[in-house]
Each structure stands twice: as C-alpha cells, then as structure tokens.
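Just below is one structure, and these are the notes that go with it.
One protein chain omitted, others in place.
Order as written gives the chain letters A and B; numbering starts at 1 within each chain.
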Amino acid sequence: MSEHTHKTKPADDPSFRLPASLGNLAIPLAIGGAVLLVVGVLIGLMAGPGEGIGPQRFTMSAYLVAFTYCFSISLGCLFFVLIQHLCRAGWSVVVRRVAEILMLAIPALAILFLPILFASWSSQGVLYAWGYEGYAESHGVPGEIWTEKVRYLSSDWFTVRSIVYLVLLSGLAVYYFKLSRRQDETGEVTLTERMQARSGPAVMVFSLVTTFAAFDWLMSLAPMWFSTMFGVYIFAGSILAAHCAIAMVTYLLQAKGAIREEVTVEHYHDLGKFMFGFVTFWTYISFSQFLLIWYGNIPEETHWFYTRLQGPWESISYGLIFFHWLFPFLGLLSRHVRRRPTLVFAWAIYLLLMHFIDIYWIVMPEVGPSLGGAGGVLATLLLTSGMIGLYAGGILWYTRVNQVRVLAVRDPRLPESLAFENI
Amino acid sequence: MSLAIPQGLDNTVERPGERAPLVLGDSTYHTITESVSQIAERPPSAAWLIGFLISATLASWFGICIAYLIYTGVGVWGNMNPVFWGWPIVNFVFWVGIGHAGTLISAILYLFRQDWRTSINRAAEAMTIFAVICAGTFPGIHVGRAWLAFWLAPYPSLNLWMWPQFRSPLLWDVFAVSTYGTVSLLFWYMGMIPDLATFRDRSRNKWRRMAYGILALGWSGSSRHWMRYEKAYALLAALAAPLVLSVHTIVSFDFAVSQVPGWHTTIFPPYFVAGAIFSGFAMVLTLMIPARSIFSLEKLITVRHLENMCKIILATGTIVGLAYGTEFFIAWYGQVAEEKFAFINRALGPYWWAYWTMITCNVISPQLFWIKANRTIPWRIVVISIFVNIGMWFERFVIVITSLSRDYLPSAWGYFRPTWVDWSMLVGSFGLFFTLFLLFCRFMPVINMAEVKATLAGQLHHHHGDH
Partner (left out) sequence: MTDKQDKKLHGTYAEFDAVDTLLAACARVRDAGYTKTDAFTPFPVHGIDKALGIKPTRLPWIALICGATGTCIAVAMQVWMNTINYPYIISGKPFFSMPAFIPVSFELTILLASFGAFFGMLVLNGLPKFSNPIFTDPRFDRATDDKFFLYIDAADDRYDRAGVTKFLEELGGGYTQDVYDDDSSTSSPKAIWVVLGSVIFLSMIPLLLVARMRVTTSSQPRFHVFFDMDFSPAKDAQMTSSLFADGRAMRTDVPGTVAIGQFDEDLDFYTGIDFDALTRREPVRAAHLVRAIADEESDDAETAATDESIETADEPTDAAAEPEAAEPEVTGAPEVEDDTPWLEKNPLPITMAVLERGRMQFDIYCATCHGNNGRGAGLVHRRAQRILAGAWVQPSSLHQDTLYADVYPDGKMFSTISNGIRKMAGYSSQINARDRWAVVAYVRALQASQNATLDDLPVDKRDEIRKLQAEVKQRLEEQAEAERLKAEQAAAEKAEAEAEAEAEAANGEAQAAESSD
C-alpha cells in the first residue's frame, strides 16, 4: 500500500532548506518594511484625523493594528505547535516546522511592542484612553468606579503585565523551537516525549496569557467595555490566521522547490478543513458575543457594537459577516476545493486579508467615527504592509542565516505524516 | 516488527512514532463479534437484574411524581418567588450536558480521526439519547400545563390564531434540543445498522431473527452500501459536530441573553459547551468502567481508552476553571455593581457551600488526572468522575439558584429550598436513565463491532506491513 512507498530522504537534502530565491528576499523585505513603517508613521502624524493628539492617537492605533496582525499569526502558530504535541498528532509533522518558524517571531515582535508600551505611559491617552487623566470626567464615569478601574488599567501595571505576557510567550516559542531543531540533528525520541509532556501546562499558560493579553491590549481600548468572551474571540481569529499562514507559506516553499514530495494534497486537504472549521469557529464566537450583547441590550456593553454600527464602520461590520464568514464558508465547503493546493493557497491569502479587516475593525473604531480620510487609510495600509515586510523579512533572514530546515526531518512521527491519507 | 501487540492489557505507553494498539489480546474479528454479541445473547446476569430492578423502581417513582405534579401543579416543587427556575431547570441543563459526550465522541472525534472512539462511541451515543430524554422531560413538565406543550410547535392553530415567538431563547431551546435528540437518534441508529445485521445473522431463534432483521433494514455489507454509508456517516458527523456545540450554546443563551446578574456574560456559550463535554465524559466513564468489567470487555475498552477520556476531562475541566476565573475577573474589571455583587454572593453568600462544592469537584478534582496512576486505575477514575458529575450538577445549581435568589430587587430576595418532589425527580431521572441504559446493554450491540473490526484491520495491517 501507498503508506510504505514513502522513503524519507537524507536529513541534509537541499529540499529541506529555505530556497535561495526566498532567502534572498529577506533583506529587501526587511528594509522595505522598515521604510514603509516609517513613512506610514510620518503620513499618519501629518495627515491623521483629529485635533491635538488626534493624529498621534490615530497613528498609534494603526500601529497597534499592524502589530496585532503579525503577532496574532505567530500566536496562532504557537498554539498550533502546542496542540499538535498535546494531541500527539501525526498528520501535521510535515507542516509543523513552518509553524515553528513563524512562532519564533514572537521574541522579535516583543521589541516592536515597545512603541505601544511607550504610548501607554502617555498621560494624554495616546492609544489607550484610560491613560488620559481626565477620562472619568470627560466621559461621565463615576469617581468610585474609575478609582477601581485604574487599579488595573494603570500604565505601570500594564507594563508589568505586558512584559510577563511577552516573556512567557517568547519562552514557550523559543523552548519548543530549540527542542525541535535539536531533534533535526540528533533524532532523539525523548525530545518529542519531553515536548509532549510539557505541552499540557504550556497550553494552560498560553490560554491564560492570550485571554489577558487580549483584554489588556485590545479590549481596554474601550476602557468601560467588557466581554468575557473577548479572549476567545481574539484566539479564534489568531488560530484561523495561523492555519492560513501555514498553508500559504508551505505552498510558497513548495513553489520554490522545497519539500515537494513531503507535503501532499492530503495535508492541504487537512489544512483546508481546519481553515473551514476555524472560519466557522470564529463566526460562532463572534456571533455569540454579538447576540448576547444585542439581546441583553445593556448600555454598558452595547456601546462597543453601537460604535461599530455607525458611519463607515457599519459597512465593515456587515462586510465581516459576508466576507469573513459566508463567502469563505461556501468557498471551502467542498472537498474538491480543499483538495486543490492552489485553491487552498488562494483562500489562505484571502482569509489573511479578512483577518486584517477583523483586527482593523476591533481597534480603529475606538479612535473615531471616520476611517481617517485618504491620508489615514494610506497610513494604516503603509504601516501594516511595513510591519508585514519586517515580519516576513525577519523570519526569512533568521531562517537563512541559521540554516533552519523547513521540515522536522527526524521527528519520530514523520513517516506517519508522510504516509498520511484522508479517509 | 516494531509495533508488537503486547500480551498484557497495558497499552498506555505510546512511544512517539509507534501507535499503541487499541484492540488488545489475541483478538480476531470473530472474537470481537463473540464478546459483544454474547452480552445480548446470554440470559441476563444477576447483577444486571438487580440493577434493572432498582433503576426501574426509581423510574416508576419518577413517573408517579410526574403524574402527581401534573395533577397538583408545579407548586409541589420548591420553585417560589424569586427562584422560578428551580431544580427542574438545574436538572434539565445537567442532563443536556451529560448528553453531549456521545455525539462529541461520535462526531468530533470522528472528524479528528481519533480511532480510540470506536470502542466507546456506541454506548456514549446511547447515553446521549437517554440523557436527552431525561432532559426533555423537565422543561416539558415545567411549563405547567404539560398537556398543552404542543403549543410550542409552530402549527397553524385554529384556536389560538397566533404563532410561537421565535425571538425567545426558550423556543430556540425547543428546536435545539429536539433537533439534537433527532439527529443523535439517527446517528446512533445508523451506526447500529451493520451491528444489528450481525445480531440478525447470529440469531438462531426465528422471532429474534425477525426483530433484528427488521431493525437491520436488510443490511448485507455490500461495498457499495458501505461506501454510501461511510459518506453518510461522515456527513452526519460533520453536521452533528456544530450541532452538539450549538445545543449547549443555545441552552446557555437561555441564561445569557437575560439581564440577570451572573447570567449575562458572553463567555457562557463556549464555557457551557466545555462544561457539557466535561460532565458527559465523566458520565461515560462512570458507566463504562463497571460495564466493561461486568461484560468482560477489557480487551476492547482498554485502559488507553479510559486514559484518553481522563485527559479530555482534565482539559475541559481546566477550561471550565479558566471560565470561572474570567467571569470573576470581568465582574471586577467591568465594575458593574450588580455583577460584582452576584459573584461575591456566589462565593460568600448563603449558597457558599454549593459554590465551593462546585469548585472542588470541577476544578480541583480533575487536576488529579495529571497523575498517571489516577488516569489508569479504574476505580480511581470512577471516583473522580463521580465527583465531576456532582460538581457539574452543582455548577448548574449555582448558576440558576444563586443568581435568581438575589435579583435586582432586594425585597424579593429569598432562599430556595427543594421539596421531596424535587429530590424524587432528581433521583427518579437517574432511575430512568439507568433503566434505559441497562435495556440498551441487554438488547443492543454495546460496542460498535464493525468499527472496532476496522480499527483492528488497520492495526493488523500496520503490524503486517512493517515486516
């Protein structure tokens, strides 16, 4: 039977390395990204909407969108790696290294988090409105409530917490990456066992950090709003984006000549199924969150959605229903689509775009009722593409310099993954 | 030969790269047929008879209580202002939750290609259906005039000249639970068709052969039939997976769309689903471990199966714990006075005992599953899973009773006390559940023989091919 026809190639086969054509893009992408980022910031500061700190606030929020977008992909990839170990998954070994490389961007992104941290110290409320000293008075929040709120939403605390989140996530990412790479050289089975044994507590740490990071970094943009589901919502978007990114990167690697025989249509089929599943999961979570708040109709909560149903945000809100759910849902419904790598690749790119819209829709309405005019939109796009350029360039650069293989060549479950077939 | 089937029954160690066997001993296709069929073919054992007698008595008592309730009115319950949703709704949510493991095992684990589901899915699906029957009873009699419960159906009434309100979450519940019951029944029955055919073909008695023959619908095992059957099974699994999530989500909507403090929180849908899976698996373990030893099924329901279920309990229990924590945190973070009070009242108010029972059983006791011995020694698993069942009943108690007994109007505050009818119905519903389950064990194939044989075939094939 077909399961035994796959023979593993030697571990130093060139097709397990990053193709040169991609590696050469690293420096241009990173430099181009940095330039775009700077240009985006400048345009945002000059052409951003509003008076006083308005343009600063707009630019910082756009920066947060860009940061969150890249960060959420890596975060989702970290979860992907952890859950594969937790479930002792066999099918995913051939694509797990791609996720591992993507998740390794977390420590690097921690540096790009610094501007957000600085912004949180502003007493003007640049980025986080709770930092503004006069917030309670200007928004009619009773004093006793506000005193309690700023116990949590204070810049000192925020800084401490953010550092804890980033250190924990970076620690997990680096630990799992290091062990997995060591296995490339030594092939120790005990490494897999160790990673499996620690994946349980690691997932617990991950879910706590994700929940609270989502509350701190995104939910607190609207200081008085709260939703217990918010962490799950952010997680749903991240894990979807991660599967899309894995499918997209794997396809690109194959297109450039790497891991051609190892990743088969069966793996794309599975990634496609997961993309379909997580599109549904995202819809389930976001619809439940909306329905409960809409039905309960309590002013403390509804204002978040109310803001997003005004002006241009309204069309984006409705757009999310159709383009983040209905369209990809119908598109990925068929097995025939999921078994065509090119189509899976196309849908992955599409969904990554929608993930950006989702993050944009979470962050930007808190800045103001408009999209920020042509200058604002341009600044947002430049910032995001700059950040993506930096992100992709950095990842490629690291992979090329450190000669990271794009396949976990000595994973004990690799034969199972190579032989994998969908029923 | 790298994948040896050990002679013992310990298959809990799995070295990466080698899959541990799921069918143990020197099992062949025929021994699988034998060990499952003999349960239904031999005369009932004394243990079965005693168990059946006890549970049938309790089930009859349940029936008597229902008749008494319908004749007298819902006042025989402890439901009283302000706790209008007393134990009936607690029991309803509890049983619906129990009913989640079956379809989860059949559908979601199927989609995730978890082969170990094959030994336990049949019994778990049966439990799903029986739990849904128990669950459906409670809102049915809670409506007061139970004989008019058909008014919930959107039928063109010549008397009422009105339609049900689809904007009410209680009607969503009717649709969700009845759809879930129907689809689970289809799923269960469809899965049984090949095994019923096995029973039919083994019958030497004419009547028995006829009865199983009718149930098996003339199944012949044709490959064309199998192909469509497997497709239908995969489709039903793909449909049942979101369905099973939707059911407890909608049950959580019953609470969460309202404005009652402690109920209106957005985490409810995923948290209820996790809790349902948690309690469902605990109930499966509670019943499967005794059944496995009574019917000598240790080679098919192996320790590995039990261990995997324990791990799922651990995972979902931890999710539930995280949800409790998040709720508490947001109650403080949100700074809404009523919400804050509701949560402090849960932990420190008059029902503190229920709250801490819940925390102990649901969050702390599953943590014992971190230790391997607790996941592999059957009696310990039973003890812990019974704790989980108790804890999950108390979770619903805490949600329903503490929030209602302390609503927005302090002058309406009260303390809920159950009556003997409440107690009888809780115990009686267990009687009904066990009665149905014991009948199922006696007359139906308790293990999905066809799928276990397929698992064995895969195992043999691997074993064979590695030479």
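As a convention for this text, a residue touches a chain if its C-beta (ideal position, glycine included) is under 8 Å from a C-beta of that chain, and two chains touch if they have at least 3 such contacts.
What you see is a predicted model; the values in this text were computed from it and never measured.
The undisplayed chain touches these shown chains across the complete complex, A, B. Contact with the omitted chain, checked across B:110, B:229 or B:351, is made by B:229.
Of the candidate positions B:133, B:186 or B:363, contact with the unshown chain belongs to B:186. Interface note: of B:201, B:298 or B:338, the residue touching the hidden chain in the full complex is B:201.
Seen from chain B, the chain kept out of the figure touches residues 28-30, 33, 71, 73, 145, 154, 162-169, 171-172, 175-176, 179, 182-183, 186-187, 190, 194, 197-198, 200-202, 210, 213-214, 217-232, 235-236, 239-240, 242-243, 246, 250, 253, 449-451, 453-454, 457-458, 461, 464. For chain A, the residues touching the chain absent from view are 1, 287, 290-291, 294-295, 297, 333, 335, 423.
Keep this in mind: only the chains that are shown with their structure count from here on.
One inter-chain figure worth recording: chain A and chain B are separated by 35 Å, centre to centre, where each centre is the mean of the chain's CA atoms. Note for the complex: chain A touches chain B at residues 1, 3-4, 87-88, 90-91, 145, 148-149, 152, 189, 192-193, 196, 200, 204, 207-208, 211, 215, 226-232, 280, 284-285, 288-289, 291-293, 295-298, 300, 411-413, 415-416, 423. Contact residues of chain B toward chain A in the complex are 14-17, 19, 112-113, 169, 230, 234, 242, 245, 249, 253, 256-259, 264-270, 314, 318-319, 322-323, 326-327, 330, 332-336, 370, 461, 465.
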